[in-house]
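Heads up: the structure comes next, in structure tokens.
One protein chain omitted, others in place.
Going by the order they are written in, the chains are A, B and C; count residues from 1 in each one.
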Amino acid sequence: MTKIKFETDYQEGAHPKILERLIQTNLEQTSGYGIDYHCEKSKKLMQNLMAKPNSKIFYMIGGTQVNSTVIKFLLRPYEGVVAIKSGHINTHESGAIEATGHKILTIEGHNGLMKADDLRKYLEDFYADSAYEHMVQPGMVYISHSSEYGTIYTKQNLCDIKSVCKDYNLKLFIDGARLGTALTSEKSDMTLKDIADIADVFYIGGTKNGALYGEAIVFPDAEKFDLKSFRTLIKQKGGLLAKGRIVGIQFEVLFEDGLYFENAKHADIQAMKIKKAFEDSKIPFLFESFTNQQFPILTLEQHKKLSENFDYEVWEPVGEDKICVRFCTSWATTDENVNKLINAIKNL
Amino acid sequence: MTKIKFETDYQEGAHPKILERLIQTNLEQTSGYGIDYHCEKSKKLMQNLMAKPNSKIFYMIGGTQVNSTVIKFLLRPYEGVVAIKSGHINTHESGAIEATGHKILTIEGHNGLMKADDLRKYLEDFYADSAYEHMVQPGMVYISHSSEYGTIYTKQNLCDIKSVCKDYNLKLFIDGARLGTALTSEKSDMTLKDIADIADVFYIGGTKNGALYGEAIVFPDAEKFDLKSFRTLIKQKGGLLAKGRIVGIQFEVLFEDGLYFENAKHADIQAMKIKKAFEDSKIPFLFESFTNQQFPILTLEQHKKLSENFDYEVWEPVGEDKICVRFCTSWATTDENVNKLINAIKNL
Amino acid sequence: MTKIKFETDYQEGAHPKILERLIQTNLEQTSGYGIDYHCEKSKKLMQNLMAKPNSKIFYMIGGTQVNSTVIKFLLRPYEGVVAIKSGHINTHESGAIEATGHKILTIEGHNGLMKADDLRKYLEDFYADSAYEHMVQPGMVYISHSSEYGTIYTKQNLCDIKSVCKDYNLKLFIDGARLGTALTSEKSDMTLKDIADIADVFYIGGTKNGALYGEAIVFPDAEKFDLKSFRTLIKQKGGLLAKGRIVGIQFEVLFEDGLYFENAKHADIQAMKIKKAFEDSKIPFLFESFTNQQFPILTLEQHKKLSENFDYEVWEPVGEDKICVRFCTSWATTDENVNKLINAIKNL
Partner (left out) sequence: MTKIKFETDYQEGAHPKILERLIQTNLEQTSGYGIDYHCEKSKKLMQNLMAKPNSKIFYMIGGTQVNSTVIKFLLRPYEGVVAIKSGHINTHESGAIEATGHKILTIEGHNGLMKADDLRKYLEDFYADSAYEHMVQPGMVYISHSSEYGTIYTKQNLCDIKSVCKDYNLKLFIDGARLGTALTSEKSDMTLKDIADIADVFYIGGTKNGALYGEAIVFPDAEKFDLKSFRTLIKQKGGLLAKGRIVGIQFEVLFEDGLYFENAKHADIQAMKIKKAFEDSKIPFLFESFTNQQFPILTLEQHKKLSENFDYEVWEPVGEDKICVRFCTSWATTDENVNKLINAIKNL
């Protein structure tokens, strides 16, 4: 029997509305490389939502590609990007940032989040070091929202980080691979516009929120950057798709009627049900998350039992006899499967 | 009125069978990053067709990404890749190869094709130069089939190039972004298996032959390479898609019943009709192509007239008063549109 | 009044014998780029000392250049170098390693030294992680001898590290910027030959041991590597000096009569006198070093007083009211200056 999968938020295809639209538009003839009506229209939809008519939006394919492209674009050759140790760029991108020639300057994180005070302390210490000229210069800050551990920033958190960035002339880049579920979390106090008001550049993740693939890089205040050749850099990084409209069409569907947020909200709600089930069974969590990733700590016996019928990700050992695992929900997670999981948790 | 487009072979979406299959499989749950049934099955289909059960196949997204990944993989830090001047990596990839740290060592091409004798001469001269130690060492050879000018190699051509490669211990990499239309050309004397027998590594282009996106990199003789971390490199280059199965499904559809070759053959046939129409009107070509790209040389008046109803690519000026343009066909090019074009050509 | 400097081991010029020889040989005519009699002869001297007639030796200019060249040479594009956090490549080389495209994979150090057990644990954990394919692959190990903190490895330490390297197929690279003072330390149980027996590649530092500049990279077992284009890589990295013989002449002088070890021994002896003076005054050390770098922890008052007449490096604050500083000796450190310092320490 096939197990029910809660492994990731990319284990199904795309939201059906997206596939339908791909079929409807399939024989339209458009120019390549994202110079087409759908790319234009979808960008306009996001610009309106952010109230940033002068922002610039660029499409790429996946998060690792976006991260290495944006970071390469923002940094000078002697600069590095400040990130927490668990930041995706530092752990699971196979050295994509270093491959562009830049060091990741790591500081400690707290449940997947950067603290403004830690950032300030790092920068103070850096410039207090008499040998700082021999060291990689901090040039920008990278954070993820939601984080790799499902946690999210408050608006105050982000403003504090931005404030440090301003004091030290660093650009703030927000990895939004899971921006949807962060914004629709019951604990979120921010909108997409807030993100656009705070970040110097960020991206709106499509792949993990109902698209086949595709991420939208946003420069909210385009005048701050020399973007005239940014598409050339995207091309260099292999991200300028011949059939560029395919991403445009997907973001058009996601943003014309709020589907992007519906998808995310659905994922969050399903995750909260699962969270409650673990809590009801007195099973603790490694990180307290109010988004679509949940990290319960199971005994080995509980793990054995649950894994008979469910697939989920083994995160890391906790002590000798316990294990943290990850359950992930998405736009595609059905009530039926969630209920089966909840029942299984009850019976642990 | 909208013009009829013959601009590129990526101006429509995907072959309808591909979209249908994406809908059928949409709610299947699979692991991410190409570790799934569809990726496995589609690779098997190609391996069988090539009679290379021990080959290794990897999926990536687009040609520029494939080229920079494969070339980075094959070269040592002091080596470069030999290509003709019009090679895609040397002209239209925004410096993707150099961004990996490698020089492109250019030699003259002939209608888009490399000649084995030119390659040998280059290598003889290189090693005869007493200063060769101060120069980038030739480490591999890159060619395109079909070429950027629609032209194709004969089997003998390729064998001759491979022979030089062997003499100088160079790997031969064939860019197959348009491999389909090359193999189904009326002038082709090769099969996919022949390509696999000759190349050290090549790729089977999907984007320009009916897929939404996706290219299949083939190492026909996998034992010659240490490929155990090739996926890590793909990840570093942003090519390990979370929803990796989407490419797998597309190649499954393309290769389970010969659709890949049908698509290509259709494109070639439509192109040959257009070719004949130009010939009948005594309009010359910049390159003689028997594949889906045609390069007629128009007078400025002809160009003005044709461009009233048709979109096509302006290639380059020819003398003072003529211009080479490119007409491109694909799996999606309809008889209706071709006939309209033919009529228009007749009336020039 | 000028202060007496104990800042670094490169604050004077070169050993007088080297300058004399440069004058003697000045008008000899030789070919450029290290293809000359002096380079040959000096390499032979070192090969004999190591009993490695088949080793290959290459000259470069400084440590950062050597490190980034050797590491780039040894690693595949998806690999990184394992080092302790305080390793020079990770702290004070301005991102030279990352600029070649490679990540530094850091583990904890112990007083500047790597422990074999930590290395093994790191590697076990790495391969136990189900996501290891998405992470930078460990490809080699970098250590410094003596370390950035003046500490040194025992032969057993190195053999243990090498043993882990063998188990995981990693190359071991020893940064020998201060190899001289490590080998002549009263606590050393190794010779240059021992280093050559253990390391896959290492370098013999000249700059910090009496040369104007120059480091000798040694591949003890040259057959293990494809070194035929290593000089091309050196050229690419800007290290193939036109007047290559200048380094050759210096190493000739350093190794023809044991000057290299005399210089280092002198530095160590002077450092031990200073060490004793601090010990006699009950001043503690941040690291216990038996080589030419000493790291006493001074009160702010002691620091104020000592710094009136002496220059030395401020290392780092220790708690609120103390400071670790570094005193460095070299081949050029005079008894007179050491005695003045000892007296000053007594009077603290």
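In this text, a contact is a pair of C-beta atoms (placed from the backbone, for glycine too) under 8 Å apart; a residue touches a chain by one contact, two chains touch by 3 or more.
Predicted model only: the values in this text are computed from it and were never measured.
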item: Displayed chains contacted by the hidden chain, counting the whole assembly; value: A, B, C
item: Touch with the omitted chain, as defined above, among C:Ile71, C:Leu105, C:Ile152 or C:Ala332; value: C:Ala332
item: Touching the absent chain when the full complex is considered, from B:Gln24, B:Asn54 or B:Thr91; value: B:Thr91
item: Residue of C:Gln29, C:Ser130, C:Asn169 or C:Asn347 touching the missing chain in the full complex; value: C:Gln29
item: Positions on chain C where the hidden chain makes contact; value: 2, 4-5, 7-8, 10-14, 16, 19, 22-23, 25-32, 60-62, 64-66, 68, 93-96, 99-100, 207-208, 212-213, 232-233, 235-243, 245-246, 311, 332
item: Missing-partner contacts on chain B, residue numbers; value: 77-78, 80, 91-95, 98-104, 130-131, 134-136, 313-314
item: Residues of chain A in contact with the chain not shown; value: 33, 72-73, 76-79, 100-101, 133-137, 226, 229, 231-233, 235-236, 240
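We take it that only the chains that are shown with their structure count from here on.
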item: Remotest chain, chain C as reference, centres from CA atoms; value: B
item: Centre-to-centre distance between chain C and chain B (centres being mean Cα positions), rounded to whole Å; value: 50
item: Inter-centroid spacing, chain B versus chain A (mean Cα positions, whole Å); value: 33
item: Shared interface positions of chain A, touching two or more other chains; value: 93-95, 99-100
